[in-house]
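I am attaching a structure below and will ask some questions about it afterwards.
Every protein chain except one is present and positioned as in the full complex.
As written, the chains take the letters A and B, and residue 1 is the first residue of each chain.
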Amino acid sequence: MTETQHFWRWSEKTYQAPDLDWRAASSITVGVDVGSVSSQAVILADGKLLAFNSTRTGSSSPDSALRAFRGAAEPIGLTLDDISYAVGTGYGRVNVPFADRTITEIACHARGANHMGGPSIRTILDMGGQDCKVIRIDERGKVLNFIMNDKCAAGTGRGMEVIADVLSVPIEDIGRRSFEIDEEPAAVSNVCTVFAKSEATSLLRAGWSVNKVLAAYCAAMAQRVAGLIERMQVEREFFITGGIGKNIGVTRRIERLIGVEAIKLPADSVLDPQIAGALGASLFAHSLYRKAQKEAAAAGGTAPGNGGTPGGAAEPAGEGAGVAG
Amino acid sequence: MIANYGYEDGSGFYYITVDTDICIGCTEYGCTKVCPGNVFAVEMDDYDDFVCTVAEGARKRLRELCSVCKAQNGSGGTERKLPCTAACPGGALRHSW
Partner (left out) sequence: MIVAGIDVGAKNVHAVLIQDGVVLAKAAVVSGFDQEESAERGLQEAARVAGIDRSAIQAIAATGAGRKALAIAGQQPTEVLADGRGAAKLRPGARTVIDVGADEARAIRLSPEGKVLDFAINEKCAAGAGAFVEAMSRALDMSLGDFATSSLGSTQSIPMNAQCTVFAESEVVSLIHANTPAADIARAVHDAMASRVSAMVRRIGVDDPVVLGGGAALNVGFVKSLSEALGGVNVEVLPDAEYLGALGAALIAWESAS
């Protein structure tokens, strides 16, 4: 492959809490989400959001996990040695070298979304680089029902990248440009990304503007994802996470199709829906660490034998951990 | 938890649904024994329960893996006749196609 411009690259993002001194904290817990396209790390100090970082996943999962962590930790002088407990999630979760445990991205997204969007969130749509998931959760962020598709590129970020490349449009502009049209066109008729790509090329040849083709493609993607959501039935409130969640060309059309608007984070929020998985993992890390400590205390001290919380990992997410919105 | 494993591609919708709340009490794991395609695995889930899952390597190939069973037993309305659903005492499994 030749070195061409990469129209599909997302920019990277990092955040460090300005007013939190992690050196005074009694626990530092970390969640790392190694996705197919991007990797995130979230660091909590005593359950409060300390830092996060999002970076593109490279060819090696362990390296990407480390890079995501360092991006968050280095600006505040934190190192791997300072971690009390770490949870890995995402498709590369088994390759997070410093993880104490792995948890599926389904459970982590559920918990992260519950935290970001609040306990009223019932349905989550996570559109990632190589998959698409719909998760139904209860008020504690526990998974009740889920469906995911990671086989087919149609309806995933990868499918969007293919079209970004064909049309030479930077991926971050697709959403906006797909609305700069006179009239909403019919959706691209082919579901399959391979066939949709040739269809897009013929539409261009037939004289369609690039924006109109983008609109038709976003509409097709939205139809597909909406179909998956409807199989699970949307229960309010509805929340969208993951990288493609930033593509309003797709999300707004999904909202139109299912007739439910997604809960948005407040404009001044430092959080980013893309870190939901890593945030959920860091919250799991926090409660798993507390559970382990309690058990250690119970075993070592005179405490009664019921020190551990039953199903500790599923502990209510809201408890103790107040992440600044 | 209702877990849907499988996929949707241009050609159709292929999912096996597992009601893991039923699996939690199961001790036989009949599905894993009868399936000729090695579709099932028993694993500890995120909430520390042992439940039946569709094995990682099978999740994207269900239509192919189940094609022999389905050719012999039919599908959809006659799904109870599939070896896996017949072997599950609690009725935790369903096929979407």
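To be clear about the criterion, contacts are C-beta pairs under 8 Å (C-beta built on N, C-alpha and C of every residue); 3 or more make two chains touch, one makes a residue touch a chain.
Values in this document were obtained by computation on a predicted structure and should not be read as measured data.
Engineer: Checking the contacts here: which visible chains does the omitted one touch?
Structural biologist: Touch partners of the hidden chain, whole complex considered, are A, B.
Engineer: Please pick, from A:T79, A:S120, A:S202 or A:S269, the residue that touches the omitted chain in the full complex.
Structural biologist: A:S202
Engineer: Among the options A:G88, A:G159 or A:G242, which residue touches the chain absent from this view?
Structural biologist: A:G159
Engineer: Check the options A:T123, A:S178, A:T193 or A:N211 and report the residue that touches the missing chain.
Structural biologist: Of these options, the touching residue for the absent chain is A:T193.
Engineer: Can you work out which residue in A:R122, A:K151, A:K246 or A:H286 touches the chain that's missing from view?
Structural biologist: A:K151
Engineer: Which residues does subunit A use to touch the chain missing from this display?
Structural biologist: 1, 59, 130, 151-153, 158-159, 162, 190-195, 198, 202, 205-206
Engineer: List the subunit B residues touching the unshown chain?
Structural biologist: These residues of subunit B touch the chain that is not shown: 7, 9-11, 57, 60-61, 63-64, 67-68, 70-71.
In this text, only the chains that are shown with their structure count from here on.
Engineer: Taking each chain's centre as the mean position of its Cα atoms, how many Å separate subunit A from subunit B?
Structural biologist: Once rounded, the distance between the two centres reads 27 Å.
Engineer: What residues on subunit A touch subunit B, complex-wise?
Structural biologist: Against subunit B, subunit A makes touches at 103-104, 106-107, 142-152, 154, 190-192, 195, 227-228, 311-314.
Engineer: What residues on subunit B touch subunit A, complex-wise?
Structural biologist: These residues of subunit B touch subunit A: 1-4, 7-10, 15, 45-48, 59-60.
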